[in-house]
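Pasting a structure here, questions to come.
Shown here: the complex without one of its protein chains, the others still in place.
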Amino acid sequence: MTDWKDEVEEIVFEGKIAVPYTWTVGSTLSKWYGELRDNAKIWGNRCPSCAKVFVPPKIKCNDCYKDLNDWVMLPGTGTVETYTVVHYEEPKLHPRKAPFVYGVIKMDGADTGMVHLIDEVEPEKVKVGMRVEAVLAEEREGNIMDIKYFRPIA
Amino acid sequence: MGNRVGVIGVGQTHHASRRLDASGVELIAEAVTRALDDAELTIDQIDAVVIGNMDHFENINYVDMWATDGLGSFMKPVFKVTTGGTTGTTVGMCGYYHAASGLFDVVLAVGWEKNSESDTQAAIATCANPVLERDPFAGAIGPLATEYSMYMKAYGATEEDAALVAVRDRNNALNNPYAHNRMECTVEDVMNSPMLSYPIKFLDMCPRSDGACAVILASEEKAKRLCPRPAWIHASVVRHDYTHFGDLEWQWMPTLERGSAVAYKIAGITDPLKQFDVAELYLPASTTGVKWMDSLWFCDKGGAPELIRKNTFGMDGVLPINPSGGVISTNPIGATALIRIGEAAWQIMGKAGDRQVPDVNKALVTGFGGCSWSDIMILGADLP
Partner (left out) sequence: MERVAVIGVGQTRYEQGKRETFPELVFEVATKALEDAGIDITRIDNIVSVSSDFWDGRTISSMAIQDAAGAYGKDITTVEGDGTFGVLYGMMRILSGSFGVTLVVSHHKGTESSMNGITNTSFDPLVERKLGLDAVSSAALQARRYMSKYGVLEEQFALVPVKNHGNAKRNPLAMLPMDITVEDVMNSPVLATPLKKLDCSPVTDGACALVLAADREAKKLTTPAKRVWLKGVGHCTDAYRLGDRDLADTRALKKAANKAYEMAGVGPADIDLAEVYDAFSYMELMWLEGLGFCDDGMAAGDMERGLFDFDGKMPVNASGGRLSANPVQVAGLASVAECVLQLRGEAGDRQVEGAGTALAHGINGMCGQSHCVWVLGK
């Protein structure tokens, strides 16, 4: 009864819909990126209730749900909490060719970590606990790549 | 059997064509904060959270995960529901089922959208079957224009009838500080506005907006304790149609007709025009504000134009529709249908400000979207 299915030549359509996006950064992150771009400074914000400091800044404290209006300037240094050496290629996604290193860096002066690239060190030499500092891009546009990467503190 | 559930708080952002000052998470936080204030609750009193929007408008996967800071959902139960245009009512109903199930007492339901972040029609186009229908017929306006053309031909409805609906909703929005488009509008303005897709003209059609809405629902015991006048959920019904546009009925709106019949039965409504005190309906174009009145059993088939011409549904009419200004005035798609629930709830709670209809006891809410899908909810001041 369904034998005809075995004879059918299977057709495949390829689709591509272009939906361009423009994301509104919003007040909090606009301030953060503005400071990064214009003043080469990394800031965090602090909860008035539990005193936790967040970087990247948040709009509300995770725990307390309070508005965060206290801004705290951070030194831009931190400790590698975890990292990975990426060996696969995803040219459309990855900011550079493999192998390269992502890390979560626990930022000094803050209670959170930041995810970013780790460079100026051979991938095999990256260690949990390494002390690192943010290196900013020469030309900054107001996004996360204004931080070029983190490098070991000499 | 399950619990009875009431809406005990509502919050909305000030909707706009582009909220440059707020990211999606910030919009959500704004609505949630206002809902908590409205209900006089803190975030700790929320037992569960449900969120919805239409993914392709912002291109954020796992929005329920991403919105954590805005929702206050850290270490809470969360999940996401999404059903296109009906997302807002889907979210509201999901919140209702959370509380009605007995598993959660106080539930936060959030609908939001930042339509400014994408090309709305391109994003909607992906709903159509890529092999059969996407190229010829996708998008929202075409189907709506088609159905009203058929209604005009069958029953003598006119473009001016639709314009009266647009005038009503747009002028109502002047009383709603949250509405996106707030403009004085005459029939002539509508008739002279650019044609989009015959017979729908620019001022007949809804905008796309950035905005968020948060509704807090609670199970009976909690609702009674926390809120002086909850808006109780009397009925919640969803009806879907076929997947392909070509399979649908175009003369009438079967999902709305069948769904509302079921909802009315559940809520004991036998004469909707008389028994409802207010209606917040999902009318994406003014034409639907004519045609769909039949499907809501307000009149016989083809009887809508006469009701419209008599101002039956104006603020001073027998049954005010869309005191908020409706979808034509405000349309952040993931929130739009939830705003209908929120506005109807405020009407019952007596919190609708300048757009308050006096003595609201029963309210009708509808959601619309997808492929002619209809959601119907009935809210009441008394326990069901």
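Read from first to last, the chains carry the letters A and B; within each, the first residue is number 1.
The working rule: a contact is a pair of C-beta atoms (placed from the backbone, for glycine too) under 8 Å apart; a residue touches a chain by one contact, two chains touch by 3 or more.
Quick caveat, the model's predicted, so the values are computed rather than measured.
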{"item": "Option touching the unshown chain, where B:V190, B:M253, B:L281 or B:C371 are the choices", "value": "B:C371"}
{"item": "Residue of B:S17, B:S101, B:N192 or B:T270 in touch with the missing chain, whole complex considered", "value": "B:S101"}
{"item": "Touch list for subunit B against the chain that is not drawn", "value": "1-3, 23, 54-56, 59-62, 64-69, 73-84, 90, 93-94, 96-98, 100-103, 123-124, 126-127, 129-130, 236-243, 258, 369-371"}
{"item": "Positions on subunit A contacted by the hidden chain, ascending", "value": "10, 15, 17, 21, 23, 25-26, 29, 54, 56, 62, 81-88, 90, 92-95, 102-106, 112-117, 128, 143-145"}
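Keep in mind that, in the parts below, only the chains that are shown with their structure count from here on.
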{"item": "Gap in Å, rounded to a whole number, between the CA centres of subunit B and subunit A", "value": "36"}
{"item": "Touching residues (chain side subunit A, partner subunit B) in the complex", "value": "13, 15, 17-29, 58-60, 62-63, 65"}
{"item": "Residue ranges of subunit B in contact with subunit A within the complex", "value": "18-26, 29, 42-43, 56, 58-59, 68-70, 72, 74, 114, 116-119, 122-123, 125-126, 130-131, 210"}
